[in-house]
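Quick one: the structure is below, and I'll ask about it shortly.
As you look at this complex, bear in mind that one protein chain is not there, while each of the others sits in place.
Here the chain labels run A and B in written order, and each chain numbers its own residues starting at 1.
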Amino acid sequence: MKFNIYDLTSFNQWIDKLLYDNLPAFWAMIIEMTLIGVAFLLFYAVIGLFLVYAERKVCAFIQNRVGPNRVGPYGIFQTIADFIKLLMKELIPINKADKFLFNLAPFIVIIASFMAIAAIPFGLGLHAIDFNIGVFYVMAVSSLGVIGILLAGWSSNNKYSLIGAMRSGAQIVSYELSVGMSLVTIVILAGSMQLSTIVEAQRNGWFIFTGHVPAFIAFLVFIIAGTAETNRGPFDLAEAESELTAGFHTEYSGIKFAFFFLAEYMNMFIVASIAATIFWGGWMPFHLGPIFGEWTLGFNNVMDYIPPFFWYIGKTMVVIFIMMWFKWTFPRLRIDQLLKLEWKYLLPINLFNIILMALIVLMGWHF
Amino acid sequence: MEDLILDNNTIQEEEYIINMGPQHPSTHGVLRFKVSLQGETVLNVQPHCGYIHRGIEKMCEKLTYQQIIHLTDRMDYLSAHINNEAVCLLVENALQIEVPERVKYIRTILSELTRLASHQLWWCAFGMDLGALTTYFYGLRDREPILDIFEETTGARLLQSFNTPGGLMNDIHPNFIKRVKDYIVYFRKKLPEYDELLTGNVILQERTNDVGFLTLEDAISYGVTGPSGRASGFACDIRKHHPYSAYDKVDFKEILYTKGDTFHRYKARVEEMWESLKIIEQLIDNIPDGDYTAKMKPIIKLPEGEYYQRVEAARGEFGVYILSKGEKYPYRAKFRSPNFSNLSAINKMAAGYKIADLVAISGSLDLVIPDIDR
Partner (left out) sequence: MNAIIDYFKELFKGIKTLLTGMKVTGYYFVHPKSIITQQYPENRKTLKMFDRFKGEVTMPHDENNQHKCTACSICEINCPNGSIEVISKQVEKADGKMKKELDVYIYKLSMCTFCGLCVKVCPQDAIIFSQGFEHAVFNKEKLIKTLNKPGSSLKEKVKVVEVS
């Protein structure tokens, strides 16, 4: 068995060969897809559980208190206890709500985030779908989530939900622009939309260092717009607890609420992993380019000791921590201020940034 | 803005009515707002109060003057000590009893500590209403030492009943002076953090600047007192204009602004916290020796007539009116609650702005609902 933790392509090919040699082609394909699907479901669930616990602990330390510490040592089983409780809750049926849409909405949100996760490179050999339009695909699929939110708000037959869903719809549609354009900035630098090519192109240094000023500005814009995309942090007026009770998921209880909750954390994970992949090099360890001298080769070898998967997880966790830090520090923005921020500040800066990056790439002024 | 404000009976097209009901995470108690909206803009706000009416004024007609004290605690429970002081001062002034100097100093120090604790709780709840969820915990953490000071001297954290007509129930604990001094040092270091975290924040300034104006004429005619009124220019600080207890012996500023928007109401309270620290510092080293109560008869009977005493509670002017027919029970007791008058101005302030602004405005008015309903 060739299980090389630094390069899992040989392991994947071994499984592939095993299946196709022993079974008819149709069944081998079905079983392979099932295996990948189950692996992703497990990964999704485990990361979801871990992120909920991490948020509660980070939030507690920022607020100068302890956080969950009773269920299990240091409270690590707290999320499991929460999900068992949510599973056992009564699913209250609403009287005059549109039943089909009401039940469909949480699933749309989950499916949208699930489709986006499939295209992210987790490590060398751990890339499920490698389109040549990878960036475009991720952007397109993650914007399907807004349909779920609008459906949830509409079909709840509740004024609060409707206000929350409308606000959220306006917000997500506006910030799609900023997210897309900051990604386009890096596509200019990398020369391709395929995610694996983008990661490979950072072998001599991450893009945030090589594409100095415009890449840094694009990173800041992406973090702000990405937080707004996921209805989190200072942009969470769609579910503003102190204003509208719970916004668009007021009427949901039990497992359906758990879906919305989980999908929000997974969206945060997706935004963080796209930021880590495109700006900070994905699974590529921290390399210095040969421009700094001969000693960089030895340095790069040392950096390569840590397997790529752990680099990826580490970077994503740092970006997630920054997003959580935003949420627990700042007050909320009002809807008109939020839209003003996007259309009057982020959009012009983004356009200017694209031109700047194009100029730099043409002139060769990057590292 | 004037043409958007309607009266309560006509409903325009595209107008819908929302209930920010008695159970709501941000209305600081059981208060119901009936808000009529057009899109996101508020046209009309109608508060409905009375969900926590307990008949305190009626109960006072069967209680002696020492027993009324424990009921005044429970109205505006965040300025409990100041409310107690109002009734005691009324009885002492009516019977013309001279309380010892020591009592006056201790009452003032405890009042200012109460005011500080009340403003801290307001600050943390205001941040939470606007979405900055960490401020809640910082405010509560800084309030804990004050509650420890209260518990050590009076026996209770919030509803103290420490005052009694003629003086105090008990002398201060020997540790009191040291604890208060340590707390002043501790809090002076923490208060600039409040400014860094919330006051200077660009998001807060965008949300509270030029929102919810209250002009000086409106403040006077609605009777909005306290820091909310002083932010509109209404010079109504009773500690300055009709001093009682030891307030004429200390030097402090009356915080007045003229703009009258939500940000200046916020700033007035934060500045008042600094002034309270200054007052406590001036008094804590100079407490004169003496008795902790004056000699009083066990059964107190006020001579026939009407009496009124006003004090500066943390939210405004708290007034006690007693009509006595010469017996040991008052014939009629009426409490002028500051929150009731502050709340009455909310339609004037909030009409024409958005729902999110309504939350910010009612947070900056610092309402405590049991005081409205009594």
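What we mean here is this: a contact is a pair of C-beta atoms (placed from the backbone, for glycine too) under 8 Å apart; a residue touches a chain by one contact, two chains touch by 3 or more.
This structure is a prediction, so every number in the text was calculated from the model and none was measured.
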Of A:F43, A:F61, A:F292 or A:W343, the one touching the omitted chain in the full complex: A:F61
Which of A:W154, A:F260 or A:F330 contacts the chain that the document leaves out: A:F330
Residue, one of B:K34, B:H70, B:K278 or B:K301, that touches the chain absent here: B:H70
Residue touching the undisplayed chain, where the options are B:S79, B:T114 or B:N201: B:N201
For subunit A, residues in touch with the removed chain: 58, 61-66, 325-326, 328-330, 345
Interface residues of subunit B (partner: the chain not displayed): 63, 66-67, 69-71, 134, 141, 144, 148, 151-156, 159, 161, 164, 169-170, 173, 193, 196-198, 200-203, 298
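Just so we're on the same page, only the chains that are shown with their structure count from here on.
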Centre-to-centre distance between subunit B and subunit A (centres being mean Cα positions), rounded to whole Å: 46
Subunit A residues within the subunit B interface of the complex: 59, 62-65, 159-160, 163, 234, 236-237, 240-245, 328-337
Sites on subunit B touched by subunit A in the complex: 16, 18, 24-26, 40, 127-134, 136-138, 141, 197-198, 201, 203-204, 206-207, 354-357, 359
